[in-house]
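The complex appears here without one of its protein chains, the remainder shown in place.
For clarity, chains are labelled A and B in written order, and residue numbers in each chain start from 1.
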Amino acid sequence: MKKKGMSVLAKQHAAGWAFLMPATLLIFVMSFYPMVQAFLMSLKTGSSARLKWANPVSFNYTRMFSDKLFMRSVGNTFLYLVIQVPIMLILAILLAQLLNNKDLKFKGLFRTCVFLPCATSLVSYALIFKSLFATQGLINSVLSNMHIISKNINWLGNPGTARFVIIFALIWRWTGYNMVFYLAGLQNIEYSVYEAAHIDGANGWKTFWYITVPLLKPVIVMTFIMSINGTLQLFDESVNLTKGGPANTTITMSHYIYNNSFGQGVANFGYACAMSFFVFILVAILAAINLKVGDTRD
Amino acid sequence: MTDSVQTTTGKKNKSMTQRRLIPTYIFLVIFSLFSVFPLYWMITAATNKSLEVAQGKIWFGTNLAENFTKLIRDEALGTSMWNSFFYATVQMLLCLLICSLAGYGFELYHDKAKDKLFAFLLLGMMIPQVATMIPLFRMMSGGKLLNTVWAFILPQLSTPFMIMMFRQNSRNFPPDIMEAARLDGLSEIRIFFSMYMPVMKSTYAAAAVITFMNAWNAYLWPKVVMTKNQAQTMPMLIANLAGGYTIDYGELMLGVLFCSIPTMIIFFILQKQFAEGITGSVK
Partner (left out) sequence: MKKQIISALLVGAMAVSLAACGSSGEAGKTAESGAAQPANVEKEDDHTLSVYAWDKNFNIPALEAAEKAYQKKDPDFKLDIIEQSQSSDVENALTLAGSSDDYSTLPDIVLFQDHYINKYVADYPDAWQDVNDADINWDDFAAEKISFSTIGGKHYGVPVDNGTVIAAYRTDLLKEAGHSIDEMTGITWDKFDEIGKDVYEKTGKYLLCMDGDGNDLPYMMMQAEGKSQFKDGKPVFADDDTFKQIIGVIAKLQQDNVLYLANDWSDYTDQAIQGDMVAGVINGNWIIPTIEQVKDNSGKWEITSMPTLSGEEGYASNGGSSLYLTAACKKPDLAKDFLAYTFGGGEGAQATYDEALTKGGVITTFTPAGGSDVYNQGVEFFNNQPIYSQIVKMGANVKPVEQSDYHYPAREQIASAIQNIIGGADVDSSLKDAQDQVVFQMNSVTSEAA
């Protein structure tokens, strides 16, 4: 056995690379290669059949900063990010914490209920919320029956309420998903840690803040990155719930990029690619900050 | 699992604890209702007339049969269900195989070079999908793959997220097993198939749920590469129902219901393993 040691090691080494090769190659061909292509396109202008080098080549990149609509879409996206992500993640942690109680009955049922929204497709759930919040839809009829409102609210017709509906829908769809991750993280924490804290006289809030949160940190960082990435690339909700309206006041970055690639008869793919790289850089920066802040191990 | 802690506590204590938990129950019940209500409404809507749906009727109606007749008359429901099922299943199986192999390779054979490569691959997650759509379409169109399962699955077969999930979970796979297997003369690939896979079954379950749902629900990309009626998927069918000058909401919601059932079934079946699989990935 010993004699063969070297070759076995070499074999193992080769095996390791062989295992990760198919996936790596696929990512190179299906993600990185198109990304390079997209970058080259971001330096061009014109319809998709007749792309020409832009003059100057940075044209699309400078253009976006004078594009009021794009700036508004950036603002909207960050608004969703700043309001929705914290609410959703706090709710998710709270739910996970409650569900992690050993005395709790019907745990499985609650968990299933909370996770169920994730099983609906994006197109479907947008349609469901759109119908619920329609002018004569269910929400309005319930509210007016309870005499909370006197006149039907045009939820999706006003920028403020339309943004609220988007945030509300996002929270509905994704809280359960994140909760599963926290719940999983909590189950990795030994119960004895809590017992000890309890004996030391720490109350519920203190245990949560000084024990649960630090131990959950890696999970929190992961869910944060996932949520930031998801929110910055938010697309389906904007398209299917509000079509970016009224009058583009709820449009997101990805939606605006899509509109420039295909929609409205003004296919301007080079510009769309340039904006995509802007999003790419934003996501990368935020993810890096997140990792730095959250990194406790080394 | 933690029942042993409880065995010594008396009955009185138990009811005390339950009483203390009342606010928790109330909160959970409210949140569960919040989560389930829109789905309940989707189901009732599928049994109502379009106008009733638009006006927010909350109870079951009698129009289910008519909605169904209209749905199968207007749209190729069977074909779309089968296509979605076929594409999603192929994508799920291949994606699991490829990504688990990679996660296994990245974690259990890890060295500096592989760690760096992995970090680099993560960048692939961060570009909006629309940017790569035209280059990818060109590839598929040039390769004459339009309207085949390949065009549907290829861009999603290997995703940084899935690799990451398997890589994280692989930390739970004891290296001792590998050493023992090697001493028994098992080849590296045999170790993967006969040792790693069975141990990691809950990770596979979690990954299966996620990939299947993603593939089943995908709309933007499939719409671009599946250009024939015969290749239509469920989300495309729903979009067809939701377009046009006049929309029949009863019919539409029935379509939405059909589209939601398979993913829910998958989730129900694999629920327990799903939770365990996720647990492994956040250690």
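We take it that contacts are C-beta pairs under 8 Å (C-beta built on N, C-alpha and C of every residue); 3 or more make two chains touch, one makes a residue touch a chain.
Because the structure is a prediction, the values reported are computed rather than measured.
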Kindly state which of the options B:Leu39, B:Ala54 or B:Met234 is in contact with the chain not pictured. B:Ala54
Just one of A:Pro56, A:Pro86, A:Gly108 or A:Gly204 touches the chain that is missing; which is it? A:Pro56
If the hidden chain were put back, which of A:Met21, A:Leu69 or A:Leu215 would touch it? A:Leu69
Residue among B:Ala231, B:Met253 or B:Ile266 that touches the chain left out of view: B:Ala231
Where subunit B meets the left-out chain, the residues are 50-51, 54-55, 74-75, 79, 83, 86, 90, 93-94, 96-97, 134, 137-138, 141-142, 146-150, 193-194, 197-198, 201, 204, 223-224, 227-231, 236, 239-240, 242-247, 249
Residues on subunit A that touch the omitted chain in the whole complex? 45-50, 54-56, 59, 62-63, 66-69, 130, 134-137, 154-158, 162, 242-243, 245-249, 261-269, 271
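One rule holds for everything that comes next: only the chains that are shown with their structure count from here on.
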Distance in whole angstrom between the CA centres of subunit A and subunit B is 16
What residues of subunit A sit close enough to touch subunit B in their complex? 1, 8, 11-13, 15-20, 22-24, 26-27, 30-35, 37-38, 41, 48, 91, 95, 98-99, 101-105, 108-125, 127-129, 131-132, 134, 136-142, 172, 175-176, 180-181, 183-185, 187-188, 191, 218-219, 222, 229, 233, 235-236, 253-254, 257-258, 261, 269, 272-273, 276-277, 279-280, 283-284, 287
Subunit A partner, complex, touching residues on subunit B are 2, 5-6, 14, 17-18, 21, 24-25, 27-28, 31-36, 38-39, 41-42, 45, 53-56, 58, 98-99, 101-102, 104-106, 108-111, 114, 117, 121, 123-136, 139, 154-155, 157-160, 163, 182-183, 188-189, 192, 213, 216-217, 219-220, 234-235, 238-239, 242, 249, 252-253, 256, 259-260, 263-264, 267-268, 271, 274-275, 278-283
